[in-house]
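Removed from the display is one protein chain of the complex; every other protein chain stays in position.
Chain IDs A, B and C follow the sequence of writing; residue 1 opens each chain.
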Amino acid sequence: MFDSLHPLITMISLAIFGVALLGVLVKKNLFKIFLAFSVAESALFLFFIGNHYTPGLKAPIAADGITRFDPAFMVDPLPQAMILTTIVIGIAVSALGLSMVIRYYKLTGHMRIDKMDELGEEQ
Amino acid sequence: MSLLLFILLPLLAIFLMPFYRAYLHYVSTVLSMALFGLALTCKAALPLVERVAVDLPLAITFELSSVSWLLVTLFTLSMSLFSLYHLRFSSNKALFVGTNMLLVGVIGLVLSRDIFNIYIFFEISSISAYLLTSLNQDAKAYGGAIRYMIIGAFASLFFLLSIMLIYLTIGVLDLQMIAQRFNLIDEQVQYLILLSLFIALGIKTELFGLNFWVPDVYQASRSAVSGLFSAMLSKSYLFLLFHLAYLLHVSTSQMAFLTLVAALTFAVAEFSALKSRETKRIFAFSTLGQIGLIALALSYGDTALTEAALFLIIVHALAKLMLFLALDLLERRLGSTKSEIFARFESLFLMAVFTVGALSLLGIPPFAGFAAKLSLLKGLAGLEAYGAMALILTVSLIEAAYLFRLLSGFRQGEQKMVVTLSPLERLIFGVMMFALLLLGLMPQPLLALCQEAAQAMLGGYHAAL
Amino acid sequence: MVLIDCFLMLLLAYGFGFLYYGLYRNLSARVHGRFGPSLAQSFFDSVKLFVKEQSTTFGWMFYAGPIIMATGAVLNVLFIPFINHGDSLQGLSSSANLIVVLYLMVLGPLGNALGVGSNGNPFGVMGITRGLTRLIALELPFYLAVIGVMIDAGSADFSAIFEAQSQEMNLLKHPLLFMAAFISFLGFMGKSPFDVVGAPQEVYSGPATEFSGKFFALLLSQSAMFSFAKLLLMVNLFLGGADDLGDLVLKTFVLFVAATFIGSVYARFSTIQSVEFLMRIPTLLGIVGLALL
Partner (left out) sequence: MLHFEATLLGHLFFGLSLLVIVALLRKNDGLWHLLLLGSLGIIFYASSLVTLFIGWEMMGWSGYFILSKTARVSTLQRYILFNLGGAFALLGAIALLFSFMGSMMLCDIDLTLLPVWALHSVSALVLIAVFVKSGIIGAHDWVVDSYQEASPLFSAVLSAILSKAGIYLFIVLLLKQPHDERVLFELMAWLGAITSVVATFKAISQDEIKRLLAYSSIAQLGYIITALSLMQAYALEAALYHTVIHTLVKLLLFVNVAAIMAITGKERFSELGGLLYRVPLLFVLLVIGIIALAGMPLLGGFNGKFLLYTALLEEKRALLLATVMFSSASAFLYCYKLVYGIYLGQRPHDESPLHVSPKSYYIPQLLSAALLILLGFLPALPTPLFSAIGVEAGFSALEFTKPSILNSPFGSFNGAVLMSAFGVVFVLILGLLQRVHSKAKAAQNAQDISYCGEVPKAGVNLHFGYGMGHELGRIGFIAFILRRQSRRFWDYLNLIVGDLSILLRSLYALGTQHILLLSLLGFTLLLLGGL
C-alpha cells in the first residue's frame, strides 16, 4: 500500500508536527500557541492525504470522466472529504480561539500564557 | 421518526434563532422537553439503526441501542431541567447557542457509529463548551475558556491522528467494521492508535493525569453551565471511551491500566477537594472523583458493574446538576461561590437541596447514590475485587469530610440573607430531590433498564476474554 | 425463726464490735507503751452520746446519712453467715451471696458520703475523697483474692465457699491470695499504714466533724458492727468459717490481733503512697496467686 514517497511524506509531516508541538509547549504568546496548533493540524493533513495519495489515479471529480464510484480508477474521495471537513472545523476553532484571545487581551492587557492566573484556590 | 431529529432539531433551532430572538429561553425549554418526550417514545423501538447517505463503507450510521437511549434520555432530561431553571432569566443568545450545540454534540457522540462522525461531534461539543465557559465575558471566563481550548485542541490532534491511522491501515470508519478488522492492523500501530485514543478521550473524560485543567474550567464557567458539563459532557465521553474499549477488545492488561487510572482519578480528586474553599472547585473535584468511580466500575468489563456504573452515571448527573443549579442560584444572589456563602444565606429549601445532593453523592441511604454505591460494591464483591472496595469506602470518608464541611456552614454566620425561591425553582429542585429519593427507595426499575443497557454496551466483550 | 436469728446476730456483732474496739485501744496503747482506757470505754461513749441533749443537724440528708450508713453495716452483718454449717446464725445469707455482700459494703460509705457532703464542710468532703480514692486501691487486691476464692469454690455462695474449705482452709491453700486480701483488709479496718487521717477536720471513719450527739453515737455503733462484719468476712473466706461460737471468737480474735499489731507499728501512708503501694505489691501477689490457681 505504501509507495516510495510515503515515508518521506511521513517524515516531513512528523517533523512539522514536532515543531508545532514544540511551539505549543514553549511559546508564551497565546496567539502563537493557536498558530502552532494550526500548523500541527496542517501537518496531520499532510500526513494523511500524502500517505493516502496513489500516483496514477484520477481525481474523484465527476467532470474528469469519472462516471461511477469505483476506487479502482480514482483516488478514494473519502479522505479528501474528511480533510475538508476538518479544515473547516479547524478554522472555526481557530477563529473562536483568536477572538477569545483578543477579548482576553482587551480585558487584561496581556496575552501571555504564563501570566494567566485568574483562576485557582485564592481567587 | 428519525434519529436525526435529535441532532437536526436543535441545530435547526439555532439557525432559526433570528426569528425568536427574545424568546430563546422558551424555545430552548420546549425543544429540550420535546426531545425528552421523543426519547421516551423511542424506548419501544430499540435498538434503532439508521443509515444516512450511500452504502456501507461510506455511510454514516446512527444507532440507538438501549445504552445510548439511556444516555440520550438523561441528556435531554438534564437539558430540560437546565432550560426550565433558566426560564426566569432573560433570553441569552450565547447561552442558547452554546447549550443547544452542546446537546447536539453529546447526543451525537453517543449515537454515532462512525468514528469520523464522532470526531465531528467531538468538535461540536468542544466548541460549544468553550463558548459556554466564556459566557460570563470577564477575564476569568476567557482565561478559563482559552485554557480549555488549548487542552481541547491538543486532545483533538490526538483523536485526529488515531482516526487517520485507522483509515490508513484498514480503510474503514464504521465502528463495527473497525472492530472486525482491528486485528488486521500491525500490533505496534494498534497500540499507537489505542494510546492516541486514550490520550484524546482521557483528556475529555477527565481521567487522572489528563484532568488537571478541569477545576479551573468549572471555576471559570457559570455554576449552572458547570452542572451541564458535569451531567452531560463528561458522561458522554465516559461512555465513548469505554464503548470503544469494549468494541476494540482491548487486552486485559490495558483494562487493568484503565482500572488503575480510574482509581487514581477517584482518590486524588477526592483528596484534593478536602481543603478547598471554593465551592465550584469542590464540586469539580467531586465530579472528577465520581467519574473516577464510574470509570473504575466500567474498567472491569463486567455486566453487574457496568449496570452499577450506568446507574451511577444517571444518579450522579441528577445530583450534580441539582447541586450546581442551586449553587448558581446562590451565586446570583450572593455574588460569590466561596464556601463561606453557606454561612451567609437563610433558606430551608436550599439547605434541603444541598443536603440531599450531598448525601446522594456520598451514597448515604435513603438517597439514590446509595443504591448506586451498593450495586457497585456488590459487583466488586462478586469479582472479589476487595482492594477496590476498600479504596472506595476509605475515600468516601474523605468525600464525606469535605461535603459535610460545606453543610456545616449552614449553622455558622450571623447576618444571613434570606433567599426566597420562585415556585418554578421550588418545583424543579423539588422534582430532582424527589427523584433522588425515589430512585434510592425503588431503584429496581431503573436498575433493570441499566442492566439491559449494560448488556448492550458490553456486547461481545466478555466473549473475547 | 429468722427474725430471732437476725436479732441474735446483731446482738453478737454489737457486743463483739465494742469489745474489740476496746481491746484495740488497749492493745495499741500497750504497743505504744501506754495504758489504754477501760475495755468498755467506747461502749460507754456511745451510750453517752445517744443521750446528749442536743445535736446539730443540717437538714434531712444530714439526718439520713448516718442512718443509711448504719443500715449498711447492719445489712452486712445480716447477710454474712456466722457459722459455717447448720441453720443457726445464718441470718439472711441464703438470699444473697458473696458478690452481693461485697457490694453491700459500699452502702455504708455512700450514706456517709451523702451525709458529710450535705453539711457543707469542705474538710469533710476532702476526707471522703481521700477515703474513696484509697478505697479504689484497696478493692483491687481484695477483689483479686475474692475472685480466686470464688473460682476455687465454683460458686459465689457462702455455703459452697465453706464446702471448698472443709479439707483445708483457703489460708493454707492460697496463701498468696490471703496475703493480698489481708493487706487490703488492714485498710478496710482503718489500720495503719492505710488509714485515712482522723483529725477533727476530716472524716472518714474517724470522729465526724459535723456529726454530734446521737448522730455520732450511731456512727460509732455502726463502725463497731461493721468492723466485726469485715472480720467475719475474712474468717469465712480464708479461715474456713467458724464451726461454732467458740471457734468464731477465736478466729476473729486472731485476725483482729494480727491487724491491730500491724496497724500499731506502722506509720500512716499518705493517700497517694498507699494507693501506689496497694496497686503494686498486694495486686501483684493477687495476680500471682490467681495464676497459681
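Here, a contact is a pair of C-beta atoms (placed from the backbone, for glycine too) under 8 Å apart; a residue touches a chain by one contact, two chains touch by 3 or more.
The structure presented is a predicted model; accordingly, all values stated were derived computationally and were not measured.
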item	value
Contact list for the unshown chain, restricted to visible chains	A, B, C
Which of B:L201, B:V225 or B:V268 contacts the chain that the document leaves out	B:V268
Among B:L210, B:V315 or B:A456, the residue in touch with the chain that has been omitted	B:L210
Absent-chain contact - pick from C:L8, C:L39, C:V106 or C:I262	C:V106
Residue, one of C:G148, C:G187 or C:P282, that touches the chain absent here	C:G148
Where the missing chain touches chain C, by residue	49-61, 63, 66-68, 70-71, 74-75, 78-79, 92, 95-100, 103-104, 106-107, 109-110, 113-114, 117-123, 125-126, 128-130, 132-133, 135-136, 139-140, 143-144, 147-148, 150-151, 154-157, 160, 200-201, 209-210, 213-215, 218, 271-272, 275-276, 279, 286-287, 290, 293
Touch residues of chain B, complete complex, unshown partner	147, 150-151, 154, 158, 188, 191-192, 195-196, 199, 203, 209-210, 212-216, 268, 271-276, 281, 285, 359, 362, 364-366, 370-371, 373-374, 377-378, 380-382, 384, 386, 389-390, 393-394, 396-398, 400-401, 404-405, 408, 410-412, 441-444
Absent chain, residues of chain A that touch it	21, 24-26, 113-114, 116, 120-121
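Going forward, only the chains that are shown with their structure count from here on.
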item	value
Arrangement of touching chains [line / ring / star / complete / other]	other
Cα-centroid distance, chain A relative to chain B, in whole angstrom	28
Multi-partner residues of chain C (at least 2 other chains)	none
Residue ranges of chain A in contact with chain B within the complex	24, 30, 33-34, 37, 40-41, 44, 47-48, 51-52, 69, 76, 78-79, 82, 85-86, 89, 92-93, 96-97, 100-101, 103-104, 107-108, 113, 116, 118-121, 123
Contact footprint of chain A on chain B as seen in their complex	54, 58, 116, 119-120, 123, 126-127, 130-131, 134, 137-140, 142-147, 149-150, 153-154, 156-157, 160-161, 163-164, 167-168, 171, 173, 216, 219-220, 276-278, 281
